[in-house]
Structures are given as structure tokens and as C-alpha cells.
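Just below is one structure, and these are the notes that go with it.
Removed: one protein chain of the complex. Kept in place: all other protein chains.
Order of writing sets the labels: A, B and C. Residues in every chain begin at 1.
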Amino acid sequence: MKRYLVIGSGVAGGTAAGELARQGHKVFILESTGRIGGKVLSYCCKATDSCSRCGVCVAHDRIADALRHPRVSVMTGARIEKVESGGRATIVSGFFSNPRIAHNICTDCKACIEACPAGSISRYSRGGLTFTAIDYTSCLLQKGKKCSACADACPADAIRTAGGPKRRFTVAVDGVLIATGHETFNPVVKARLGYGRLPGVMTGLEAEQVLSRQDWLPAPVNGGGGDSAGVPARSVAFIQCVGSRDPRLKRNFCSSVCCAYALRMSRMLKARNPDMDIAVYYIDIQNFDKVFTPFRAELDRMGIRFVRGIPSAVARTGGQRLSLLIEDPEGKRATAEHDVVVLSIGVAPPEGAAEMASLFGLELDEFGFLRSNLAGVRVAGTCGEPQGIIDSIASARAAALELVR
Amino acid sequence: MKTSVRAGQITTLLCENSGWKAYVEIGLDPALQGLDVQKIPCSGRVDAGLLLALLERGSAGVLVVGCPKDNCTYLQGNYRAEKRLAVARAALREAGLDENLVRLEFLSSLDSCRLRDAVLDFKRYLDDHSSS
Amino acid sequence: MTGIFLCTCRRKKDPSAWLERAAKSLAGIPFFPYDAMCAPEGIRFAAARVKGEKLDKLLLAGCAALLHEGYCERISRAAGIPASGIDAVVLPARASSAEAVRIIRRAHAALELIPRFEIRRVPLGQEVLVVGDGQVGAQTAREVAALGYRTTLIEKDAPAACAAAADVEILSPATLASLDGRPGAYTARLRTSREGERQETERVFGAVVIAAGAPGADTRAAPFSPGRVIPLADLEGSIERQPRRDWPRLVAIVLDFCVDEGRASTEAALRSALAVRERFRREVTVLLRDVRVAARGLEALYDQARVAGVTFVKHAGSPRIRSSREGVVVSCRDTVLGEDVEISCGLAAVSVDGLPACADPSLAAAAGIDLDAYGRLQQNNVHLLPELSNRQGVFVIGACRGEAYQPEVLRDARDAAFSVHALLSQKILKVELSHALVDGDRCAVCLTCVRVCPFKAMRIDENEKKADCIAESCRRCGICVGECPAKAITLPAYADAIVMARAGMAERPTIGAVGER
Partner (left out) sequence: MITAVRKPFAEIAGMLAGREKVLLLGCGTCTTVCMAGGEKEVGILASTLRLANGKEGRTVRIDEATIERQCDREFYETVRGRVAEADAVLSMACGVGVQFCGEVFPDTVVLPALDTKFYGATVAQGVWAERCSGCGSCVIADFGGVCPVTRCSKSLLNGPCGGSQNGKCEVDPQSIDCGWQLIYDRMKTLGQLEKLEAVTPLKDWSTGRFGGPGKIVKEDALP
């Protein structure tokens, strides 16, 4: 049995942790927030009657496997302060936050949720993955108050507060997997697209969140924004490459995932509401499916419009609609109207990538993604390179192999 | 005269990889109370004979929930289920009954809200179409 | 004996009469109300009762928390009862005791019908077969051998080109003729030929990795002619050999000819275009449906090509190529200009990855692996991606299943090696014998189950002359059950009778006219 440290509890981290534990190893997961699972938990299923292979359900399975495993312990609200080499082992120290939930002991009885005076505890339950999460930003213990209400209420003794709000740890492990995920591009930077300013302009991530609860996107009514209440949008535009393939932003790389999520989402929306007008404004459609040509042909058949060229600006019309400034094929300015505009925002390196690199002695590529040349430290998932869920899973398994070898 | 179908007379057979996982999240939802909810390993386990037998023995309707196509853990199960539902529907038509007493829905483990909608819709359909 | 554990945590307001009535109605069945079944005390309580009362099955009744897989695992471990002997039902919050008893009774009756399954322990062979000596195959063989598995690599062409590690046995030319058996012990018939003499040997492998390389492309789909319309791969050779004066004024590179291509083709096209442009100062036009740059460094390469003066035409799919007096004319719909364009060039290079695949189905048939809509190995099912196949312990990677993009080759090889390791490092596979059972008296040996089982778990037992299910390969889906025309197959944990019992219905068919309502 060996001991491994997995940094990040998203798709890649969860996959590696679960698989390593199943092979008999002890795995520590460090998660910087109080919530397991990373971004994938806010993604929606993009199936119609047939699956579009987005992998969100698979990601839930992988993370659930890891959390349930008795040999996996999760340290949330964690931060690494020091990394040392101890012969063949790597010694990592830092702190994690209390209260800490032992996810493989928690029985989902919800007593802690009721007991928490600050309402900091919530529960996630979807796709067979169920766990309890703590918001450390509002937790009283973290605010310096004396509170152990959740731990006292837990009949399973799955919540620990020993050691105060920040508890120090030092682990010596045989290998480290860094899977800290990614940030999304902040579209406020591209002010002309109206994000944050115009109701009805939302990011792909926000659309995912809405569509994981319902199968329509809300049109802005009376100035109301990305709220799920409201009337279904009848016309939706997806603007691709927002913050990707853009040298002016020093982001001239493809984010790999936006074509996949936008096209899958538009297929799902169109199948549920065949009358809907959906247009995808794009530069190049990336090939993301194992059998892609029939997939794209299906979108054409469904009547999803593909418009080459990225709108340069989004404005509000006199009514409640949004007007996109585009170039027509002759190069003349034209406009197109939609109810809702989804900005397919790109992938950015995770917050703290530089810190992670300096702690472990890793390199950053020109865009800030992590790379490792060290034998005992591997990088997997989107913190190394933008990639989809299935690729993240594959990269995590490949990295895990290098660690066990 | 229309009567309300008693929930207990509706049989829902949920694939344990999709519908069942979705059900577990919303098992206490009022919409789902009192239904006969059963876990099956895969929608491909269901065959026409079983569906007809359930109806024959008093089920008001059978809702089968499987994974979206190409998402079946067992690869072919939901395609097989679709064919077998067609056999059951043909038999119901022959018997002079409503072929929609059996229904197949494809949804993923993440779609508990759609499971609830599917159940409510099926209940509503049976309520509207039950005669006595 | 099945014990019923009723969680009363949501019934605190219920009068004790409720419980009394319920207990009375369930007389004769071990019945244990407890305050919080989902809590560890509840689990300990159940475990203690299981011991004390010699229970062999558990029925839990309460809220939806009891349905969670994780909870089932924990109570299963604590009580020493396999998951198949545990069931849970949700009681509506305001259920009357009669209603609750009705629900419990049905579930109880169903649980009683589930047999206790034995566990079989089967050894997992520590030998691994890798099919294909391309980069992916060779790398996989090295990775697998490095993990300590005895590794055999077969290659259909002789001699095998790979330089796998010294501890990899290489057979070439050799092909896989058939693959039977179960994960951990697959019998592979290998066809080798030595000095023109064919030989067949049978070897047993614990796991198999198929990395057979790209299926052939249907080259009839494009009008190839030497010196005018050539495969893109040949253009790279020409760049090395052909002197500058022999290059025509304009070279066209065509991608996405029939099917959408990926990053590998895009990278090859960009590199060739740059080389022709920079070395020979010739005009280069790349015609493609979309520029596929979804990988590290490709966008920069694309920028570089544009700066160097390579022209890009984005077509709407299915461009046409014909010969002309000057050379070759490529015509297509330009989706940027929104008009039809014709490009006359001296040489057109077409990527064969954009042609329809003409897959050789013989390997798929021999290995028992399903194909996707392109005719490549592995169905396009998200649960299989990226490396699993319809047979447990048989893995597919590389160009035989999809795009093999150079930087991902290593990853795929490691992914496959990891899967092999995850299976075989267990050494012993514990199999609960809850697989599909065939009633030999009913079986008409019609082969339906053998043909429909997605996992190749069904075979004909030649001695017994009946179908037989391989417990280790069976995934307990029940597809065969529904398909068998003789109703000879049952999935013991999900038999018809069990479904009927849970629905509260009579097991035997109603012979009377009207169903008992």
C-alpha cells in the first residue's frame, strides 16, 4: 500500500483518488473550498432521448466512487504551505479547515444542516453523488466564534472540529497528483458583449447551471437577468470563442470545451423546444465526438443555425431583445436579434497555479497552465491543459499509472 | 365518468443507472408518493410479457425509465427496451386497449426534475384516459 | 430470515398506536423499529440484530436516505450481508400504518424471493496480450510489462517495427483469430505464419489491449492520381525529396473531404503547408471545413501559417476535385465569403483521414468487439470512453477506435495500462453468482442470447447442449432474459416473480378473464 496526495476534488482528482484507493492505496484529497466536486457539479446533462456524451453523469459516478471509499480522506478548506522532498517521499504540509466532514462516514442524515446557526452547511445530491458541503466564508468557527453545532449534532461523528478553525497537517506521500481544475474567462473584459450589463447575456457556465434544473433558458423579462423564473427564451445565440483564440488578450489558444458544450446544449434545447431559434456564432467548430460528422449533421437537420463570424457587440433593442452586431457575407454590418445570448467562455488556468508551480517546482506554460517534469508529481485535468470531462478522466488515470509504477 | 387513477396502481420500473439514481434524490417528493417504484438493473430487462402481465394483474399503467440512448451502461439495453415496448403497445392495440398504458422515457441520472415531470405527466395521462 | 428495520425518525409525532398496529400486522416477521436507521447507531443496531436473530436479509423502510448506494454499502459491510440481500423502501411521510404495512409487505415478499448468492473466487491471469505494434501498441506493451505482467505483442505485418521493451514477447506476423472466455482468462487463438506456413496456437491472457491502428480509408472516395492528387501523408515525403523547381505555383491541401477530421490532420496540414511555403516559396491554400486547434500549440501553429502567407478556405463540407489542363481544380462553397469558389492548382493533397473508413471487420469479429457508426472499434457510448470495450478486460485504444493525436498517444497507452492493472492487480476476482441462469429444460439452443448479449457472456455448452452464462462476463443487465423466446433465462435478483411481488401482484398468471384489481 502506498500513500498519495491528490490536490483538487473535481473530475480528474476524484477519478484518480477513487482508482488509486480501489487498488489498495491510501489517498488524501486536498480541496481548497468546502465543497467537493469542482465545476462539473454545476453542469447539466445534455442528452435528449439520446446521449451526447458530455460525460457529466460519468464524472458524478467517478467522484461518488472516491468519496465513498474508506481509504479516501478529504481535507477541505485546505492550503499547502510547504513541500519538501523526503527521500523517495514527498512531504507536504499546510492546513485544512474545520469543521471537516468525513464523507465516507457521513450518512446524509442532514442533522448538521439543521443545526448550523449560520446556515453554512448545504447538501449536494444529484446523479448518485450525495455529500454535505460547508461554506467556510460564513461558518462561525471560521469567523473566530466558538461553535461546534454541526459536530455536536452529527450522530455519525462524521464532523470534526478538533484543532480549531485551521488545523495543520503534514503528510508524507509516495506521489502527488495536481488536479486543481480551471477558472473560466471573465467576459466582463470584453465589455462590448454586454455581460453583466445587459439582461439576457449569460455565460456558458451560467447556462449550464440553469439547464441543470430545467430544460429552457429564461428570457429577460422586465429587466430580470439570469434568474430561472420567467418565460422561456424563444431565440438563443451562442457566441463561441469568448476569451479563446484571442491574441489581444494573450489567450491565443483554443479552450477545447466550448464547442462541445455549446453544441450539445443547443441540441438539447432544440430537441426540447423544436420551435426555438438557435444560432451558433463561431470561428471554427472543433471536432469533439467520437463519431462527429453525423452528430453535426443532426444539428443541421434540427435547424440549428451555424453563423461563421463572432459578433463584435451586443446591444439592447427597444423591446426586451438583444441585438448582435455581425458582419454579413459581403462584409457589411448587419444585426441579428435574439432573446438570450450565451457567451461560450473559455478555460483559464486555475487560481493559484503560479503558487502551486513554485511550491512543487513545476513549470507554467505561456498561458499559465501547469506542467510537471518531476517523477513523483503529476498534473491531470484542466489545470494542465483545457480539456473535456472524458479527457480529464483519461489524463487522471494516465497520471495515476505513472504514480503507481 | 372519469376517476382518478390511484397512484399505487401505477408501476414505474427504473433503470438503476439512471431513473433510479434520479429517484433517490427526490424519493420524498409528494408527486412520487405511493407509486409502485421498482429498481431494475437496466431498461433492457423489461419485456413485453412482463409489461402485459403487470397490466393484466391490475397495474393502471407502466412507466419504464431507461438511460438516454448511447448512455446505457449495458450498451444495448435501452434500444432493446424500445423494441419491446413496441411489442407491448402492439399487443395493447390488438386487445382494444390504449397503447399508451406503457411508456418509455429516456433520462439520465442527473435529471431528477425530468423524472418528476415524466411521472406527473404519465399520472395526468392515465387520469385523463381512465374510464370506468 | 428477513428482518424489517423501520426508521421512525420522521414519525416522532405518530402515536405509538401506529407502531403497534404495524407490528401487529407484521406479526411473524422480525420487525425492528429504530429512531435513526441512517445514523451509525442505526447501522450498528441492525448489525447486532442480524447477529442476534440470525437474519440473512434486511429490509429497510423509511426515507429516501436509505436508498443511497453508499448507505447500502455501509450497512452491508457492518451486517455482513451482501448488497443483493438488502432492500429499502420509502414510506410516505403521512402514511397510515396500513399503508406502510402494505408497502413493507410487498417489498418483504419480493426480498424473500431473492436467493442467497454464493461468491466464486477466480484467479486472474497475469499475462497480457497487446494487438498492434504501432506507437500506441508498443507504448502500451512497455507500460504493461513495466508493471510486471508477462506481455505478448502481436503484429499482423512482418516484421514488427516496434522496439518494445526487452521483456515483451513479440509475435509477427500474427493475427488474432478468436477470443473466448472471461476476464482474467481469455483464450486467444493466434494465427502466425512462418515461411509461408500457417500455424494456430491457443494462448490464455488475463487481459487484452487492442491498438491495431487506423482502419484503412476508402481511397476511391477521392480522385487520387500520381503527381496531381496525392494523399496528404505523401506530401510530407515530397517535401523531403522534391527539388524546388518541381513544385507547382499553387499547392492545395484538402481536409474534411467527406468526414470531419481532428487535430492530427490539422497539425499535419499546417506543418506541410508551412514547409512548402517557407522552403519552396509556393502558394499554399488549405481547404478545410474548420480549423481544428483544440490542443496545446495548435493555435500558434495556425497563426504562424497565416503569417507565412498560407491561405485558408473554409468549405461547407464535401469539396469536389477534378483534373484540368493546368492541373487540378478544387471547388467548394466558401463559408466565409458565402460563395462557391474554384481553386486551380498544380497539386492537391487530400488527407485520407477525411475519407470514409473501410474498416476491416475481421479483427472486431475475432475479438468480439462492437463497432461505431464509422466502422471503428468501440461503440460511441459515454461509459466506454475512452478505452473500455463491450468485453470486460478487453481494452481498445489508438487510431483503431478514434483519432490518435500524437501528444495523446502516450496518455492513451497509460490509460489502457492502468485499466489492465486495475483489473489484474486484484489477482483474484470475487464474483457473486447472481448472473443470468439458463434453465436447460426450457432452452431451445436457439442462440438468441449468444447473439444479443452485448458482453459475450453467453455461450453454448456443447456437453449440456444448452446456453450457458459466464458469471465473470455477465453484467446482470437482463437483456437476454427479455429476449429468450423460451423464457429459459432468469436474472435471479430480478425475476418476473420478484417484480410481481414488489408490485403486490399474484405471481401466477391470472387464468381468469379480468386481472385481479
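By our rule, contacts are C-beta pairs under 8 Å (C-beta built on N, C-alpha and C of every residue); 3 or more make two chains touch, one makes a residue touch a chain.
Bear in mind the structure is a predicted one, so any value in this text is a computation, not a measurement.
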Inset, instruction - Please identify which of the visible chains the hidden chain touches across the whole complex. - result: B, C
Inset, instruction - By the contact definition given up top, give the residues of chain C that touch the hidden chain. - result: 442, 444, 446-448, 451-452, 484-488, 509-515
Inset, instruction - Just the residue numbers, please: which parts of chain B touch the chain that's not shown? - result: 47-49, 52-53, 55-56, 87, 91-92, 94-97
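The criterion applied here is as follows: only the chains that are shown with their structure count from here on.
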Inset, instruction - Specify the contact topology among the chains shown, as one of line, ring, star, complete or other. - result: complete
Legend entry - Centre-most chain, if every chain is reduced to its averaged C-alpha atoms: C
Inset, instruction - Per the contact rule at the top, check every chain pair and give me the one with the most C-beta pairs in contact. - result: A-C
Legend entry - Mean-CA-position distance for chain C and chain B (Å): 27
Legend entry - Between chain C and chain A, distance of the C-alpha-averaged centres to the nearest whole Å: 25
Legend entry - Averaged-CA centre spacing for the pair chain B and chain A, given as whole angstrom: 33
Inset, instruction - Enumerate the residues of chain C that touch no fewer than two other chains. - result: 68, 380-383
Inset, instruction - Mind pulling the residue numbers of chain A that touch at least two other chains? - result: 51, 53, 57, 128, 130
Inset, instruction - Please give the residue numbers of chain C that touch chain A in the complex, ascending. - result: 36, 38-41, 43, 65, 68-71, 73-74, 143, 146-147, 258-263, 289-296, 298-300, 303, 314, 335-339, 372-374, 376, 378, 380-383, 385-387, 401-403, 408, 410-412, 414-415, 417-419, 421-422, 425
Legend entry - Residues of chain B touching chain A in the complex: 18, 21-22, 24-25, 67-71, 106-114
Inset, instruction - Sort out for me which residues of chain C touch chain B in the complex. - result: 63-64, 67-68, 90, 92-93, 99, 106, 370, 379-384, 390, 452, 454-455, 475-479, 481-483, 487, 491, 493-494, 496, 499-500, 502-506, 509-510, 515-517
